[in-house]
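Heads up, one of the protein chains got dropped from this complex, but the rest are sitting where they should.
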Amino acid sequence: MEMHPAKRVEIVIEAAMASRLTDAIFEAGVTGYTVLPVLGGAGRSGRWTREGQVSRAAGMVVVICLVREERVDTLLEAAFKVVERHIGVVSVNDCGVMRAERF
Amino acid sequence: MEMHPAKRVEIVIEAAMASRLTDAIFEAGVTGYTVLPVLGGAGRSGRWTREGQVSRAAGMVVVICLVREERVDTLLEAAFKVVERHIGVVSVNDCGVMRAERF
Amino acid sequence: MEMHPAKRVEIVIEAAMASRLTDAIFEAGVTGYTVLPVLGGAGRSGRWTREGQVSRAAGMVVVICLVREERVDTLLEAAFKVVERHIGVVSVNDCGVMRAERF
Amino acid sequence: MLDLAAANLLSPIILSFALGLAAAFLRSDLSIPEAVAKGMSIYLLFAIGFKGGAGVAEHGVDLRLIGALVAGLVLSAGLPFIAYALLRALSKIDSLNAAAVAAHYGSISIVTFVAATSLIDTRGIDSEGYMVAVAAIMEAPAIVAALWLVSRTGQTSNTDAGLWREILVNGSIVLLVGSFIIGAVTGKDGLEQISSFIVAPFQGVLCLFLLDMGLVAGRGLRESRGVLGGGAVAFGLLMPPIGATCGLAAALLLGLSTGGTVLLMALAASASYIAVPAAMRVALPEANPSIYLTLSLGVTFPFNLTIGIPLYATVAQAVNGGG
Amino acid sequence: MLDLAAANLLSPIILSFALGLAAAFLRSDLSIPEAVAKGMSIYLLFAIGFKGGAGVAEHGVDLRLIGALVAGLVLSAGLPFIAYALLRALSKIDSLNAAAVAAHYGSISIVTFVAATSLIDTRGIDSEGYMVAVAAIMEAPAIVAALWLVSRTGQTSNTDAGLWREILVNGSIVLLVGSFIIGAVTGKDGLEQISSFIVAPFQGVLCLFLLDMGLVAGRGLRESRGVLGGGAVAFGLLMPPIGATCGLAAALLLGLSTGGTVLLMALAASASYIAVPAAMRVALPEANPSIYLTLSLGVTFPFNLTIGIPLYATVAQAVNGGG
Partner (left out) sequence: MLDLAAANLLSPIILSFALGLAAAFLRSDLSIPEAVAKGMSIYLLFAIGFKGGAGVAEHGVDLRLIGALVAGLVLSAGLPFIAYALLRALSKIDSLNAAAVAAHYGSISIVTFVAATSLIDTRGIDSEGYMVAVAAIMEAPAIVAALWLVSRTGQTSNTDAGLWREILVNGSIVLLVGSFIIGAVTGKDGLEQISSFIVAPFQGVLCLFLLDMGLVAGRGLRESRGVLGGGAVAFGLLMPPIGATCGLAAALLLGLSTGGTVLLMALAASASYIAVPAAMRVALPEANPSIYLTLSLGVTFPFNLTIGIPLYATVAQAVNGGG
């Protein structure tokens, strides 16, 4: 199976900011993303859990984005503008993807 | 802590196809997998979200599979047969695993 | 965008053990983690799914932890003590993170 | 008649659907969690099945039951051919997508059925309890018909043994048939025991469920603007009355009650948006879900809910010389 | 009066909240799934809006409705200034966080409103159905006021067009207003159709919802020990009666009924913990959510629930010379 080199960007971001992030990365030319729910977590701003919460204020989501290497910088810059003033983390790793024409 | 080299395969696939995928990768000799829920996403076939959905038609899941390096090709071929005609993405990256005897 | 080298540790663990794991990695000096829900999976102990379950006995979660390279061993040792006698898997891969001062 | 139409349009049920649509068009973040939506659909299926079964227990079964089941099977397997031909004639949608759409229109929407039940209840019209079983039998044959259409045009579908099992024992069929049987077995006593759960709050749950359907339909319409041309939309509005007419003919042939006639018309007029889309994703992955979901959920469902069902009821009453 | 206070404190509603608090402090793993909590809040909004609308349909609207809406708007936009000044005077919280807190106290908590409705129902006091619309109008203006306060202190907030849309058409406002309209349109008939869903089980659902709020509030208090100083806590206890007094003044000016007076007092006294926190995360990300959530959910909400609402009711009854 031939795999094509790509980058996997994983962003943990507040649910209230998620649509702003996906809008921004779309504008940065990214062709797709996947949003995962988060049960809870901890960081500099303390521990939290989603249980019993009604408000979007207290939740986070994970946005996963597979991109060609040459696009990762544009993506990260766009993402950074959104997360900059917010809590959350961004990580990137190398990966291989099938069906490279999709990215 | 000694870590053993392995591959982490991550497949975003339609919920309706998930059991076919896991059956296929089992047959390919994989010993385990983990299925994560997906809230929403976007790709060539547009944006979508799970909110308020009743049907399995409109949802995706992420299947994560840790395998020894020598098995990854068999796995990817098996997976590809299932996803081929379907929407979704497959990515692979290197990783290290504890307790190698499990994979 | 400057990225700083780090490690991404991903632990699939029984829900009933999750708080013990996060307590342990906190003690190991880790500054944050993110917990994802899991729909189902399979491994040496068989297949399972969360659907319709009421008990915490039969569920798993994924704990993701981004750490500086120099801390990963302490983290893995702490994690290992918790997962040792339990089902579940631990994997680690290299990644880059934004805002390194956070880790 | 206009009064009745207005009364229907201004019922809490329809207005809840409209609220959902409006919220989606305003891009409000109002949303019903997936688990709650699924929970409500399970409740509705259980309640409607149980009540149907209890009805059968009370009024007994006659031979018409078998006739009605056969009629349902024939309608479900036959309507896809009409739908396919009509859609191909009215629009430029290719044969694969047309077949996928056809499967939806042969099959049924259980919420449309529930809404029809609720309307005839309001008008005080009785119906055969076993119409629930007819609804169940109509879910699947349309898929077979549509896949046959696909194979005839030389295209391949992904059908494995698993698919047929999934279609035949899919959750809604099993729950509908199962609760129908429970209702039939436990009868009036059983219904009494749980009627403050399945009868009293039913209309209210239906409101919230339709609110959710409005939200989902509205978001779907917004996302898939431009996917449907005028011809396809016309299909989505013409096919229901055509289906209903076929249903009417079958009902007259069988001599169903006025209520049963309305329900069979509504079933034939309705388009699936749960079971068939899932089956299509497996069997015809290349077919575009935006087309069939938008038609079924965004065009035909609202049409049936607002105009279709009251129309079918009025026609059935006129034909049967009833109220 | 003491009797009434005890009766309120020992009602299933309040005790359920206390149970949630206790479970959180005992570090029990008791928890209500997020989807179920959201489902209950949708139910409560739908029911309270619908009942308000049906009330308006029955009793008609008078000009006071407009007056009440204007009063709500003024209270929501004005109270943040009082809250800001008071909080700055009582505590060392910086201007940014104080503004964020102020937004919460100008806005409203719909559960406090529901609890007040339930109390006046128990005491047999009538109220204007349109108070639901007043509640809806009070959600957003406070945010504008608080952001103006922030800009005045030379700090920046992240306000884009999207934010304003999110605030104005946020789920709870749309659902509350929408179901209010549905209730007003379908009136007594509509209410009858779904009253065994939205009226009969209402108190019970409220109990479980308050159980959940107790759990969330208790866990929040445990996590954020030490975040609030004595001054901030004093603010959380003083601000509600101040808000209520402003609400009382407005109600007297408008000549609202005793029930309407209680509700306007409760609205003015209450602090948002759903819509405003979400808006603050977007607009003022540097403000610390522990401060405003703990104050609103951990201090002010329990105060209003246990002491505030019965107090406002007693005052309103005394002032209006009522029972």
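By letter and in written order, the chains are A, B, C, D and E; residue numbering begins at 1 in each of them.
Rule of thumb we're sticking to: a contact is a pair of C-beta atoms (placed from the backbone, for glycine too) under 8 Å apart; a residue touches a chain by one contact, two chains touch by 3 or more.
Everything quoted here is computed from the prediction, not taken from an experiment.
In the full complex, the chain left out of view touches C, D, E.
In the complete assembly, the contact with the undisplayed chain comes from E:G204, out of E:G162, E:G204, E:G229 or E:G255.
Contact with the undisplayed chain is limited, among D:L10, D:V61 or D:I194, to D:I194.
Among the residues C:M3, C:M17, C:V35 or C:I64, only C:M17 touches the chain that is left out of the figure. Across the interface with the omitted chain, subunit E contributes residues 10-12, 15-16, 19, 22-23, 26-36, 39, 196, 200-205, 207-208, 211.
Counting over the whole complex, subunit C has residues 14, 16-17, 19-20, 45-58, 85-87 touching the chain that is not drawn. Considering the complete assembly, subunit D touches the hidden chain via residues 33-36, 38-39, 42-43, 46, 50, 165-166, 169-171, 174-175, 178-179, 181-182, 185-186, 190, 193-194, 196-198, 200-201.
Throughout what follows, only the chains that are shown with their structure count from here on.
Any chain touching subunit A that also touches subunit B appears here: C.
Comparing mean CA positions across the assembly, the chain most remote from subunit E is B.
With every chain reduced to the mean of its CA atoms, the largest distance from subunit D is reached by C. Here the spacing of subunit B and subunit D, counted between their Cα centres, is 34 Å. Centroids of subunit A and subunit C (each the mean of its C-alpha atoms) stand 18 Å apart. Residue positions of subunit D touching 2 or more other chains: 29, 31-34. Shared contact sites, meaning residues of subunit A that touch two or more other chains, fall at 36-37, 56, 93-94.
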